[in-house]
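Moving on to subunit A:
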Amino acid sequence: GGGGDTATQASQSAAPESSAPAAKGDGTLTLGTLLPQTGSLAYLGPPEFAGVDLALKEINEAGGVLGKPVTKYDTDSGDTTTNIASQSVDKLLAQKADAIIGAASSSVSESVIDKITGAGVVHFSPANTSDKFTTIADKGLYFRTAPPDQLQGRVLGDLVIADGNDTVAIMAMQDSYGTGLGDQVQKTVTDAGGQVVVRVDYDPKAADFSADIAKIKAANPKGIVLIGFEETAKVIGELVKQGMPASKHKWYMVDGNMSNDNFKGMPKGTLDGVKGTYPGAAASDEFREKLLEVNKDLADFTYAPESYDATNLIALAAEAAKSDAGVDIAAKLAEVSKGGEKCTNFKECVDLLKAGKDIDYDGVSGPVEFNDAGDPAVATIGIYQYGPDNTYPVKALEYRTGNIGG
Partner candidate 1 sequence: MRRAVIAFTAFLGGLVFLLAGPAHAGPADCQGLRGTLTFQGQPVNGAKIAVTTESGQPVEEVTTNAQGAWDVQVEQPGRFKVTLDTATLPQNVEIRGGNNVRTPTVYEGNCSSVLYALQAKGAAGQQQGDSGAGQSTFWAQAAQLTFEGLNLGLIIALAALGLSLIYGTTGLTNFAHGELVTLGAILTYMFNVGFGLHLIPAAVAGVILAGALGYGQDRFFWGQLRKRGTGTIAMMIISIGVAIFLRYIFLIFFSAQTESFAQYTAQPGIEIGPISAAPKNLVAMGIELAVLIVVGIALTRTRTGKAARAVADNPALAASSGINVDGVIRIVWTAGAAIAALAGVMLGLSQNLKYTMGQDILLLIFAGVTLGGLGTAFGALVGSLVVGLFIQVSTLWVPPELKSVGALAVLIIVLLVRPQGILGRRERIG
Partner candidate 2 sequence: MTAAEEPVQSKQAVTDRSAHLEGAADAVLRCDELIAGYLPGVNILNGADLYVKQGELIGIIGPNGAGKSTLLKAMFGLVTIRSGTVLLKGEDITNMKAHSLVSRGVGYVPQTNNVFPSLTIEENLEMGAFQVPGKFKERFEFVAELFPALKERRKQRAGSLSGGERQMVAMARALMTEPSVLLLDEPSAGLSPKLQDLVFIQAQQINKAGVTVIMVEQNARRCLQICHRGYVLDQGRNAYSGTGKQLANDPKVIELYLGTLAKA
Partner candidate 3 sequence: MHAETTANDRKAAATAVFKDMPREPGVPKPDPILVVDNVVRRFGGLTAVDVEHVEIQRGAITALIGPNGAGKTTFFNQLTGFDTADSGSWTFNGRAMNGVPPHKVARNGMVRTFQLTKALSRLTVIENMRLGAQRQKGENFWRALVPAFWTGQEDEITERADDLLRRFKLDAKREDFAGSLSGGQRKLLEMARALMVEPELVMLDEPMAGVNPALTQSLLGHVKDLREQGMTVLFVEHDMDMVRDISDWVIVMAQGTVIAEGPPSTIMSDERVVDAYLGAHHDAPLSDSELQAQLQDAEAELEAEIEEETQK
């Protein structure tokens, strides 16, 4: 049966065809977050919220934007099986948000991008990695600090090959993120001499994955790439059940399912040696501690830096534009991200701006330089490895930095 909230279309829905209204700043920068509190990415919500909250704290401590403290509304993005996101956007638009930070899931972002950009509001995702957004029609209002999956796919594919997996299975969730990343991994692996013996694009809503795993089992691959969200726990259960544990086959995971929380209930050693990748440069311990001050229960830090950077960038762009209108912010975002005097936090940057300088914000997640598509041009992917306690350390095995374009 249908998703939880299928009938929940609340009243205002955006006409995708209407053009962006003219800027009308009201003097206060209002941010909305559209991040997962529920649904299959809920476990990645806390670090993202924490990133935004931390940045906001620092911004307001530094005097706010345009002389006024920044206001913020938190909303839930749910996941694609519900349309909580669309209601949340309605709510944020009604609250006159100038920029919306979110969503985490690419598919969710895709479902609301028309609505947000149609209202002339900046749509800024800290976590969307689907390459679709590079080319999507966004009226110039869509930005992200997360790198498109070309990069992660390349790194992951190379990792799989470097580990000597000549036969590979790819089990990817079916949405724009999963299939996109899956395609990239597949291409890299194949080009480098590996063979993708089976590719299963699965329905994340499926009740069980026994048939999908049986398909993989029949192909008997050396390496198994798991691309998905929270349902990966179920997939792993099934892999173990059907006799393909991580000790016999090499598993690889990705940003959507690398978690320190989700697999704790599993027997010790289930994930021992499993490798995975996710975007983000090595964050300093100091940054992590600051995050923990905001939320002491954080177990994962995925996309916290990106969220932090996104918030700072929006605030800086508003300062640079001297306007809190979405369209004005968007116009300045690329400018503050590159070409100018380097600075690494809001206070530092805003002082430079006030001094009339051109700035280049370098964030915690990386240098963040926006290209024309609103994507970061350069980014870093970390390669992590699980230990016997089914968690992975904060330090990556290796960080690889690369240009998105190649």
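Operating definition for what follows: a contact is a pair of C-beta atoms (placed from the backbone, for glycine too) under 8 Å apart; a residue touches a chain by one contact, two chains touch by 3 or more; residues count from 1.
In picking the candidates, the idea was that all candidates are chains of the complex that A comes from, given by their letters.
As the structure is a prediction and not an experimental result, all values here were calculated from the model.
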| item | value |
| --- | --- |
| Touch-positive candidate for subunit A in this complex, from 1, 2 or 3 | 1 |
| Complex contact set, residues of subunit A against candidate 1 | 1, 4, 38-40, 42, 78, 154, 158, 161-162, 164-167, 174, 188, 191-195, 200-203, 206-212, 214-215, 217-220, 230-231, 233-234, 236-237, 240-243, 245, 265-267, 270, 396-403, 406 |
